[in-house]
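Note that one protein chain is taken out, while the other chains of the complex remain in position.
The letters A, B, C and D name the chains in turn, as written, and every chain counts its residues from 1.
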Amino acid sequence: MNGWILAATVVLAVGLGTTLWGVATGPLGRRVVAQNLSTALVCPGLLLLSQGYSRTAYVDLALLLALLGPVGTLVFVRLLADELGDNPPQAWGPTWVAAGVGTVVVAVLCAVTGPGRAMVKLLVIGALLVGGNLLASRALSGGFPGVSRD
Amino acid sequence: MTAVMHVLPYLVAAYVFLVGAYGLATSRNLIHAVGCLAVCQSATYVLLLAVGYRDGGTAPVFSDIRPGSRPVVDPVVQALTLTDIVVGATVTALLLALTVQIAKRHGTVDPDELRELRG
Amino acid sequence: MTDAVVVVALLAVAGCATAAVANRDPARQALILAVLGTSLAVLFTVLQAPDVGLSQLAVGSALTPLLIMLSVRKVRRRSAHGKDSRQ
Amino acid sequence: MKTRTTLLAVGEVLAWWAALVVLWLMLISTVYTLEWVVGACAAGLGALVARAGRRAAVSRR
């Protein structure tokens, strides 16, 4: 047991616990928000686990999640557009908290890794993660003016 | 704690399987039933990987560690689980295709209504 | 103590499985199945199976939800159309 | 006019190719000749798809 795994345990327990509660109950809009947050919070957890097990190979998992997580949310945004159109969910507080967790974790890991290609890979993951989740969140809340839904 | 930990993953696998089977038996919508079958399949992944785990072990992948420097977990069950996930995904796709076909031919995806139609 | 993270992942998987069965609407179930896929990937990582975790992420995060949501859309459109023609 | 379009197209593909080769080099752990060859091929494919995708997305408008 080391500090990294402890931090990962906390992030995963809080992240998975709250998003499971959010995705299993309540109106449809809140559920999609929770699904988006689950990828946004699990990805930093996976990065911390990779550092905790001192295996750089595990970073690929976080890379794939950062790429495909927002894609999954966009699938729901696209195919549930009719149901979500009436009252689009607004959840900027949790979204920014998740983005903050992602940023902090990536920054700390970059500081530990030191300059090099591994650090750039971490930065790529961080950019994909935060950018993708903020965009998915904005698409979800209907924050793009002048868009006609099909 | 340790005594519980020795069986907890197996019990979780059994629980997930039973919950999926319950959902499958009581489902009123074929698409929901396909989702429940996916839950049942995830129980098999949990069971297989739990059997192969070794305390303090790491993944049997030697791209970033020297072979023999750390104990590794069982790769055979991991390969089996990989096959399991592929087969699970294709089964889901095939069953969803069947469901779409049933909806087209009979106009419903409720198994009880389908039984009445046939009888 | 490394077991703590295993326990967290196991409980998340069990909780997601229960929720996926309890929610009877396929669209809501697809959302929970996406979260179930993510928690399974976490469980596979802590059980030291990154290969399996990668394939679970690839299948569970975008492919399965897309398949289910497309089927839901087709079935809904089909039944809406059927109701129209019956009237 | 025609040459200009061709130049722009080639430039777009080359820019994507360079960016994707850099991405490939960041993903891998050790660099050697075969890695360069495979990475360059993969990045070439990615660059062609990137251009095709952009054209497909805007052509209708």
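Everything below uses one rule, namely that contacts are C-beta pairs under 8 Å (C-beta built on N, C-alpha and C of every residue); 3 or more make two chains touch, one makes a residue touch a chain.
Note that in this section contacts and distances are computed from a predicted model.
Q: Leaving aside the chains on screen, match the unshown one to its UniProt name from "NADH-quinone oxidoreductase subunit", "cytochrome-c oxidase", "Branched-chain amino acid ABC transporter permease" or "MnhB domain-containing protein".
A: Spelling it out: the chain absent from the display is recorded in UniProt as "MnhB domain-containing protein".
Q: Name every shown chain in contact with the chain that has been left out of the document.
A: If we consider the entire complex, the absent chain touches A, B, C, D.
Q: Which candidate, A:Ala13, A:Leu37 or A:Leu63, sits in contact with the chain we can't see?
A: Reading the full complex, the residue touching the unseen chain is A:Leu63.
Q: When the complex is taken as a whole, what residues of chain D touch the one chain not shown?
A: Residues of chain D in touch with the missing chain: 16, 20, 23-24, 27-30, 32, 34-35, 38, 42-43, 45-47, 49-50, 52-54, 56-57, 59-60.
Q: So which bits of chain B touch the chain we can't see?
A: 5-11, 14, 17-18, 21-22, 25-26, 50-55, 59-64, 67, 71-79, 82-83, 85-87, 90-91, 93-94, 96-98, 100-101, 104, 112
Q: Which residue numbers on chain C touch the omitted chain?
A: That gives, for chain C, the contact residues 50-51, 53-55, 57-59, 62-63, 66-67, 70-71, 73-74, 77-78, 81.
Everything that follows uses one rule, which is that only the chains that are shown with their structure count from here on.
Q: Using mean CA coordinates as chain centres, what's the gap between chain B and chain C in Å?
A: 11
Q: Per the centroid of Cα atoms for each chain, what is the distance between chain A and chain C, given in Å?
A: Chain centres of chain A and chain C, defined by C-alpha means, are spaced 16 Å apart.
Q: Between chain B and chain D, what is the separation of their C-alpha centroids in Å?
A: 38
Q: Chain B: which residues touch two or more other chains?
A: 58-59, 61, 63-64 - these are the residues of chain B that touch more than one other chain.
Q: Check each residue of chain A and list the ones that touch at least two other chains.
A: 53, 55-58 - these are the residues of chain A that touch more than one other chain.
Q: Note which residues of chain C are touching chain A in the complex, please.
A: Within the complex, chain C contacts chain A at residues 1-2, 4-5, 8-9, 12, 15-16, 19, 22-23, 27-28, 30-32, 34-35, 38-39, 41-42, 45-46, 48, 50, 53-54, 57-58, 61-62, 65-66, 69-70, 72-73.
Q: Applying the document's contact rule, which stretches of chain B touch chain A when the two form their complex?
A: Listed in rising order, the residues of chain B that touch chain A are 58-59, 61, 63-65.
Q: Please give the residue numbers of chain A that touch chain C in the complex, ascending.
A: Going through chain A, the ones touching chain C are 1, 5, 8-9, 12-13, 16-17, 19-20, 23-24, 28, 31-32, 34-35, 38-39, 42, 45-46, 49, 53, 55, 57-58, 60-61, 64-65, 68-69, 71-72, 75-76, 79-80, 83.
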